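Have a look at the structure below, then the notes.
On to chain A.
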Amino acid sequence: MKLYSDRGNPHLLRILAAKNLAGVPLTVQYIKYEDKSKFHYPGNSKLPVLETEGGNLLHTPNSICRYLLELNRSSNEVPDPNKEAIIDQWVEWESVSLQPVLFSHLVLSIGLGRGDSGHVEDLINLLRHADEALSSHKFFSGDQLGLADVVLWGSLHPLFIKDSGFSDPQISNITSWHDQLMSQDVFCKSASEVTESKGISAFKDSLLAMSGTQAPPSSKPQETKAKQSPKGPQPSQQENRNGALSEEASQTKVCSKEEMDEAVKSWNNGSKNRPKTRRLVDPILPIAGEKNILITSALPYVNNVPHLGNIIGCVLSADVFARFCRLRQYNTLYICGTDEYGTATETKALEEGLTPQQICDKYFKLHKEVYDWFKIKFDYFGRTTTQEQTEIAQDIFWRLHKKDHLVEDTLEQLQCVECKRFLADRFVEGFCPFCNYEDARGDQCDACGKLINAIELKKPRCKVCGGTPKVRSSKHLFLNLTKLEPSLQSWVDKSSSEGTWSANARHITRAWVQEGLRPRCITRDLKWGTPVPLEGYTDKVFYVWFDAPIGYLSITANYTKEWEKWWKNPQQVSLYQFMAKDNVPFHTVVFPCTLIGADDNYSLLNSISATEYLNYEEDKFSKSRGVGVFGNDAAETGIPADIWRFYLLYVRPENQDSAFSWTDFITRNNSELLNNFGNFVNRALMFVHNNYGGAIPAMELTEEDKNFIALINKELKTYIDDLEKMRLREGLKDVLNMSKYGNQYIQSNKPWVLVKGNESERSRAGTVLGVASNLSWLLSVLIHPYMPSVSEDIQRQLQVTDEGNVVLDNFIPYLQPGHKIGTPKPLFEKIDLSLADELRAKYGGNKQKQQAADDQSTNATNENTADTDVATLQVEITKQGEKVRKLKTEKAEKETVDAEVATLLALKKTLAVAEGKNPNEQDTKGKKKGKKK
Partner candidate 1 sequence: MAAVLCVNGCTEIENLLSFCEIPRDRIRVEEAEEFLSHKGPSLTLSSGQTVTGVQTVAAYLSTISKQKLLGSSALERAQVDQWLEYWQIQLESYLNDGTLIKGALRDLDKFLSRMVYLVSNQLSLADIMLYYALHPVMLELSIQEKEQLVNLSRWFNQVQYYPGVRQYLPEVSFLRNMLYS
Partner candidate 2 sequence: MAGTLYTYPDNFRAYKILIAAEYSGAKITLPPFKLGETNQTAEFLKKFPLGKVPAFETQDGKCIYESNAIAYYVSSDQLRGKSPLEGALIQQYVNFADQELLPAVATWVFPTLGLMQYNKQATDKAMEDIKKFLTVLNNALLTRTFLVGERVTLADIALACNLLMLYKQVMDPSFRAPFSNVNRWFLTIVNQPQFKKILGDVKLCEAMAKFDAKKYAELHPKTDEKKEKKAKAAKEEKPKQEKKQKPKKEEEEDDIPTEPKSKDPYAGLPKSSFDMDEFKRTFSNKDTATVAIPYFWEHFNKEDYSVWLAEYLDDKDLKMIFMACNLVGGMFQRIEKLRKTAFASVGIFGVDNNASISGIWICRTQELCFNLNTDWNIDSPSYKFTKLDVDKAEHKKLINEYLLWEGDFGGKTFNQGKIFK
């Protein structure tokens, strides 16, 4: 039989005592705490673990003790149920009631060296309860020593060790019981085996390790008040405990010793080696031996006014990533531009009475302005209507032609008799031949997503004039995807396994290839486009989907003559592409086929991040119907660009569709930004400003600080990993977690109290503030990809330049003691929730405008009441609560109850907002689990 344990594990006390008492042969094997994961069983895994002869595992200390003592029991002995019951009771009490409190106490007092663990009072009450039992019996197990005593001795012994700092005069029975046991060899020997004469500190490492993984002892079992399932001999302490511990302080996460050591090491290192960012100079070109990151965002079609969905799907996402890469000191180039060729522009030109070129110029400017407002930092934002585009596209074309990847064929196309033009796919609508969706466009069906050729549409109609187009034949060129399929497949396999592909990109690509690739038409009978140079086709242009991705290359060519160093250099360049999911096939199938076929060592896609759809409120963005926020609308709201950036990234539809909601938008601003992030930074800096003359104080790190730094490091690691893998939304949450920890850190240390105390207390407060201020600096760097202006703002308040803008792997004290900061002021402003209704109405589309107007008037009255009368709200809530309770006891219809509950929750949310609290944190307490009937 083998017992696996880490050294100094307090549970060893009782197990060794049981073993010695039973005289059972048992070898103890000491392992590292992390190795516990090799043992598998339901529940939180922890050490020690007993492995019996037959390979069975016992993993709770009490069951191990029971087993060992049972082995010793002779087989003739029939256990007396009464005696067993007494023993069982104490064993149960120990594990269910005593252990949770005792463990927390030991972790905080021995593990973290905190003087007051906050649990002492509860502990004393529990012990007094046990003490009483010993007044009538010599041992807990009855008249003789038994399992209960072994278990309780193991549990309580640490309290009796010298330097434990625990003493209470009123548990005399326990004290003498303990003394009695210690006089026995069995217990004495077991104790010294575990402590190895290190005294109380022997348990430190193990306690810290265990608490990192243990279900937070003070949170879950206690937070649920009025839990009706019984917990054994339990004084009503259970309920009191909930109130006593403040939510923040009790949830201190604990890191392992290794993590803490590493944290301190890098902290000390960092203060000597402060980072300096490298500024890249135009033209940015790949550097041998470095990470060269080429980032593209899908080229927005010039004719469409971008809405929030487009922005988050493409340019904004790529921007965050690009900024992050630069902070990581990667050699980064971010390219984008407008996609300008195609019939849409031609048509629009006619409508507005301008030339296509003029249209493009006009709208290009519009795009640029919007993106500038959103602070998208392209290295170059170009357009597809350039000479370089024609050159490169034709060059690729000729290469494809020479290598026999093109096929000629006659196409039937729809020509609108009225307009006398061949209708581009965009200008034909009809019934989808696959799914019968009535609004399928001529190139792709919105409903089922399948690509179609316009002539396949059933009942086609010309979008411009409404007439029924006729089918005409015309010669066209096709890119033979079928021939390229094997090369494509092996490239897909390689790229998707080596790079980071978002799941939807994988699925879409796989589905496409599985269906089998057919030759794709790459020419069109149009005027406005890149001309086809081949004899017999010179009156045609390239189909926009063939032509547009080549735009990436030509736009880069416009940026630098040495564009080929980026685009024909797959060995040294990593290409990251951002887009919405409907663009995926073109980037993972069609375009790679084009480049593979052209065979000129092109840099192909390495990683792809494709977003799902962003919906608007309960609807879809629609310019024609006026639904949603477009172009300049965002700027017009008066809400700063950074807040917009924040929210769009917060709801970035990474794994599934998400929706833009005004209420949510404003709520997040008020809660996450204002109350969490902004609050932390402001608090820390205000304190330094007011109490330390604006100078960063000296920092002498205690165990708790080291733990905190380690915690931040952990989160930082996650942040880096998330962003490297383009999980932008997760990365943002990591930053918010860090500021949350920051808040907890300040809250639990209570510097406002310390600063009024003695010298050592003041200096303690100084350390805390110093660390907090440095965290603020770290946050300013980490938030930079998301909210560049906020980042600048923080740094201005900290009186540092952006020179230090480097995302290091560890948290370091960039701000040294003595560094003078500026005047702190709040980073964010509260936005009134009523604005949400206004704005929703404004951008809600034509039909909604009327309804909104109606709602407006009623809302206005409601709002006023809500705003001014918190008390009234509270009355409402109480009334509603009564209603709900009544319905529940009457066992009313589920729907009715649900509806009333919803109303209640809504009222509560309003109250919360009115009080300035986070409306979402209301209902976690007091959620009762219904009693099983």
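The working rule: contacts are C-beta pairs under 8 Å (C-beta built on N, C-alpha and C of every residue); 3 or more make two chains touch, one makes a residue touch a chain; residues count from 1.
A quick word on the picks: all candidates are chains of the complex that A comes from, given by their letters.
Everything quoted here is computed from the prediction, not taken from an experiment.
With chain A as reference and 1 or 2 as options, the touching candidate in the complex turns out to be 1. Remark: chain A residues 40-44, 52, 54, 56, 58-60, 62-64, 66-67, 70-71, 73, 79, 81-82, 84-86, 88-89, 92-93, 95-96, 215, 220-221, 224, 226-234, 236, 238-239, 927, 929-933 touch candidate 1 in the complex.
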